[in-house]
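All protein chains of the complex are present and in place, except for one that has been dropped.
Order as written gives the chain letters A and B; numbering starts at 1 within each chain.
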Amino acid sequence: MASVRLEDVGKVYPNGHVAARSLELDIHDGEFMVLVGPSGCGKSTALRMIAGLESPTSGRILIGERDVTALGPQDRDIAMVFQTYALYPHMTVRDNLAFGLRMRGVGREVIDHRVVEAARALSLEPVLSRKPAQLSGGQRQRVALGRAIVREPKVFLFDEPLSNLDAKLRVETRAELARLHRRLAATVVYVTHDQEEAMTLGSRVAVMLDGVIQQVAPPMELYRLPANQFVAGFVGSPAMNFLPRKEVPPTLSPHAAILGVRPHDIEIVTAGSGDESAWVELVESRGSEKLVYLCLRGNNQGPAIRVVAPPETPVEPERMVGLRFAQEKLHWFDEQGQRVG
Amino acid sequence: MKLSNRWPILVLVLLVAASAFPFYWALVGSLTPEARLFENPSLFPTHPILDHYRALFTERAFWLPIRNSLIVAGATTALCVTLGAFCAYALARLQFPGKTALLGFILAVGMFPQISVVSPLYLLLRSLHLINTYPGLVLPYLTFAMPLTVWLMVGFFRQLPAELEEAAMVDGASRLRAFREVIVPLALPGIATTAILTFVYSWNEFLFALSFTLGPERQTVPVAIALFRGQYQVPWGQILAAAVIATAPVTLLVLAFQRRIVQGLTAGAVKG
Partner (left out) sequence: MKGSGLPAADRLQGFERQEARIAWRLVLPAVLTILLVALFPLLWTVWESLHLHDLRMPWLGKPFIGLDNYIEALQDPRFWSALGHTLFFAATSVSLELLLGLVLALALNRTFRGRGVVRAAVLIPWAIPTVVSALLWRFMFEGQHGIINRGLLQMGPVDQPIIWFIDPHAAWVPIILADVWKTTPFVALLLLAGLQNIEASLYEAARIDGASAWRQFRHVTFPLLRPAILVALIFRTLDAFRVFDLVYALTGGGPGTSTEPIALYTFNTLLQNLQFGYGSALSVIVFLLTFSLALVYIRVLGAELTGSKR
């Protein structure tokens, strides 16, 4: 196991597109680091640079204190699970698992031993002599996983491995991955666009946008103390509400201009009371909660706002209600979107 | 209503008949005595004879051109596919400066009119003492078959997902090892198609074979057949018999591999 460090890493493509800007990232040994962000934010590029599939145009990459920037992926002792699994279609599961070890010249007995062990751990024993085309989606995923585990690499890299699975399988496999990480005590760099995956799996999460890391922190810190408006709006579902405010409490910096408050931190009260009034447009009952779409101050008279309310809350569309904000859960941002309070 | 549904079948029957008729007629002719060839042609040979076929091999040593064609087409195909595969892989997958220019250049050569290089090639080959030799044909064939080969194989390589090689490299394989262990086995159908098409092209080539060979020792099948005509009385019986023989291997190839051939022709062209 090893640490991974990105020092001032940048990537500019020949056509001028900037995929990564001055990335600084320090991933500790044994940590589960998630890179998350919308598509095009540069997270996959960053992962591929760690893997060695792309070269940075500036900066250094270190794995286990060794500068690997000029090395190809073969020499970095890493393993990667691709979004499409990239299993070798013409080889059996057993040969797929053994491929990496064979490339390194590991002896036959060792290969057989490790392959069987990994197969057992991932319940792949019955399909060892099948080819990938004959496997289910979930099985293929596990073979991709097994291929990585068998190599016992310094770092595991995952490129959106769950996006090709259906929702139920995704949740199950997520739990599997978490368990696997604990058992192997491995260093993992994991890329996803799904913030829920990031929050549940990561010991730390790096949120990226347009090639820049916005914030690196444990999931709860991202949720409670987002560094800017983008992170605040990205983490947590349904997304945070943003309300432009002209008057701000005097205790805050004079630059504060936008109030952020999460749908879970707003309470619906009777019309006329609370901090604000709002017009109810739509109510979605989700069983465990109600998702209420409102319009501040009146029908079409203010910004849209969403509230998550307990299921027994009496609320009907086309009515005015009152909203009470949980004062200790308010976020303030300046006009550039940076956090000020 | 019925006609509009049936017209494809009619068309096909007509076109297949039109395609097949010249062959059929040649076959009939090759089995008909010379004197009767133009007398009273009937659709079915009344008294088929094998004299023409016999004469081909006893009087004209027709097995010579067949041997030459096999050697030249075989060697061209083997070399072309090998060199072309490496070239195509580099063009399909690797990044290097001048890549687009190179691809454009190779394709441009495929559009050369061969007539434009015949005379200097003749002089070049003559100075290398390669006129009327096997290498003297294989070398020009290589050059003009290569664009086709590269073009086709670039298409086939590109169809394979890039992640396969990436996975192989992450697993510890060098680029070339990944090519050998992962790409080639998977691209084998495409490579086979390319080989077939290259073979057909080499087998059928005429201009260079005509210009760079001197006699039956090295002439290929198309040249040998075309030069039958240089006689006082055109020996149609033998010509037709030779045509039937010349067509046989290619026909077999096409029938056996028609799906691959179609795939190769269209994948290269339409995908652009």
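One rule holds for everything that comes next: a contact is a pair of C-beta atoms (placed from the backbone, for glycine too) under 8 Å apart; a residue touches a chain by one contact, two chains touch by 3 or more.
Remember, it's a predicted structure, so these values are computed and weren't measured experimentally.
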{"item": "Touch criterion as defined above, residue of A:30, A:59 or A:89 at the omitted chain", "value": "A:59"}
{"item": "Sole contact to the chain not displayed, among B:15, B:50 or B:188", "value": "B:15"}
{"item": "Residue of B:131, B:160 or B:253 in touch with the missing chain, whole complex considered", "value": "B:253"}
{"item": "On chain B, residues whose C-beta touches the chain left out of the figure", "value": "4, 7-9, 11-12, 15-16, 18-20, 22-23, 25-26, 29, 38-39, 41, 83-84, 86-87, 89-91, 94-97, 99, 102, 105-106, 108-109, 111-124, 139-140, 142-144, 146-147, 150, 175-176, 200, 203-204, 206-207, 211, 221-223, 225-226, 229, 236, 239-240, 243, 246-247, 250-251, 253-255, 258-259, 261-262, 265-267, 269-270, 272"}
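Quick note on the criterion: only the chains that are shown with their structure count from here on.
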{"item": "Complex interface listing, chain B residues touching chain A", "value": "161, 163-164, 166-174, 177, 181-182, 185-186"}
{"item": "Chain B contact footprint on chain A (complex, rising order)", "value": "51-53, 72-74, 78-80, 82, 84, 86-90, 99-100, 103-104, 147, 151"}
